[in-house]
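Here is the structure we will look at, set down as structure tokens.
In this view, the complex is presented without one of its protein chains, the others remaining in place.
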Amino acid sequence: MASQNLQPVPEALSPEDQERAAQLEAEGQAYFDRVMSDDSRIEPKDWMPAAYRKTLLRQISQHAHSEIIGMQPEANWISRAPSLKRKAILMAKVQDEAGHGLYLYSAAETLGQSRDKMMDDLIAGKARYSSIFNYPALTWADMGAIGWLVDGAAICNQVPLCRASFGPYGRAMVRICKEESFHQRQGFEILLELSNGTPAQKQMAQDAVNRWYAPALMMFGPPDDDSPNSKQSMAWNIKRFSNDELRSRFVGMMVEQVRVLGLTLPDSEVRFNEETKKWEHGPLDWEEFKEVLAGRGPCNAQRLERRREAHDDGAWVRVAAAAYAEKQLAKQARKHAEKEYAA
Amino acid sequence: MNPNDEVSTSSTSVWPLWEVFVRSSRGLSHVHAGSLHAPDAAMALRNARDLYTRRNEGVSIWVVPADAIAASDPDAKGSFFESPQGKDYRHATYYTKSEGVKHL
Partner (left out) sequence: MTPEQTETTGHGDISVGVAGSGDSSASATRITPGNALRPEDIALEVRTGLVKPSEDVAEYALRLGDDALILAQRLGHWISRAPELEEDVALGNIALDQLGHARSFLTYAGGAWEKSEDELAYFRREHEFRSAHLFEQPNGDFAVTIARQFVVSYYQFELYRRLTQSTDATLAAIAAKAVKEVDYHRDHSAQWILRLAQGTEESRQKMIHGLKLVWPYVAELFADDELATRLAEAGAAVEPSSLKADFDRLTGEVLAEAELEVPQTPAAPGGGRRGKHSEHLGYILAEMQVLAREHPGASW
């Protein structure tokens, strides 16, 4: 439920009111701190620090945008899927992503921001989404690599988010994680079929893994010493593990799974560090990451344009449905009034 | 066209928010599943069917306009929910003397 529960700015208040506001603020903060230390949940109408609200709104809306923009590279292959079974699976998957975007927009709406506003920000290029979707899906094997690596990394990120301190976000993530359990598996299966197929198919699979590996690792965000917001998010129980911790775990899983696939990771420096008990990987090109984030990736303009086009093309439909609803309500009210009058 | 007109046209294209409750199988109560946008109740029900029961999650759906829900005041949670605390005589476990007596 959306509530316009933004923090009041104590301006031009009488001294008594100022004191009262400060007292409420202190009580709210104390309650919030207790919720955090009990590892309990904050709900939309609870008092929360302005920065917490802002951080959540940014993170959840970015997450929602990523789902919606993330539909595009895969939707491009629905029409060309090489078997009817794969076509059905891919359709169901891209459809799920629309659903996941919806769940997340709803969670963000509980913080007082309308979906319409978030969509406007996205289309205006004012909002961010996961950089990975600015890379092109060039072959069918990319459907496998996206499912296996990109969804795999996303799930790694998302499972801990099921316990995020903000109730609506955690609940949305539970539903999303359950539904996504098939996304990674179908990607793995696509790659496995290709790897066990003709030499051309196997080459296609390896090429896709080579292209998506590094961008997938960068999905966990910048290294911990270059991630200023991470610490605060962890203190607020939004984030449960650091970027590097999750990335290391993910690399470990991929090392195992790539063997089953009969493919290789394009990283000669992957190793298990016996001392730290963590998986390590080769250097990542963070300059490229920043470039793509700044809008200079291969598909940034194309992805936004496609979203804008769908939104603009649909405007007359949304207006028509809203107008119809209004007319129906008016008609009902008129009927009701006539009945009253007759009685 | 004055700026106010523009605001009103764009606002009419925004579909209101609905809360969705799903009954997962016969005999159970409807449980909040999430929200969605729809122009009216008929479409809200259909959107809820498409969105929240794609995997056989339900046998019945309720939709409620989000702004029709009245909620208890979160700031008053201390006093609003204080009374039942400490009234253990409302619970069977309070009555220990009858322990061991059959069918009680």
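A and B are the chain letters, set down in written order, and residue numbers restart from 1 in every chain.
Heads up, the rule we're going with is that contacts are C-beta pairs under 8 Å (C-beta built on N, C-alpha and C of every residue); 3 or more make two chains touch, one makes a residue touch a chain.
Computed from a predicted structure; not experimentally measured.
S.K.: May I ask which residue of A:D225, A:E287 or A:D313 touches the chain that does not appear here?
M.R.: A:D313
S.K.: For chain B, which residues touch the unseen chain?
M.R.: These residues touch the chain not displayed: 15, 21-22, 24, 28, 31-33, 36-39, 42-43, 46-47, 50-52, 54-58.
S.K.: Kindly note down the residues of chain A that lie in touch with the hidden chain.
M.R.: Touching the chain left out of view, chain A contributes residues 39-41, 68, 71-72, 75, 78-88, 91-92, 94-95, 98-99, 101-102, 105, 140, 155-156, 159, 162-163, 170-171, 174-175, 177-181, 184, 190, 193-194, 197-198, 200-201, 253, 306, 309-310, 313-324, 327.
Criterion: only the chains that are shown with their structure count from here on.
S.K.: On a C-alpha centroid basis, what's the spacing between chain A and chain B, in Å?
M.R.: Computed from C-alpha means, the inter-chain centre distance equals 24 Å.
S.K.: State the interface residues of chain A toward chain B in the complex, per the touch definition above.
M.R.: 1-2, 24, 43, 45-47, 95-96, 99, 102-103, 106, 109, 114-116, 171-172, 175, 179, 315, 318-319, 321-326, 328
S.K.: Mind pulling up the chain B residues that touch chain A in the complex?
M.R.: Residues of chain B touching chain A: 9, 12-15, 17, 19, 34-37, 39-40, 43, 51, 54-55, 66-67, 69, 71, 74-75.
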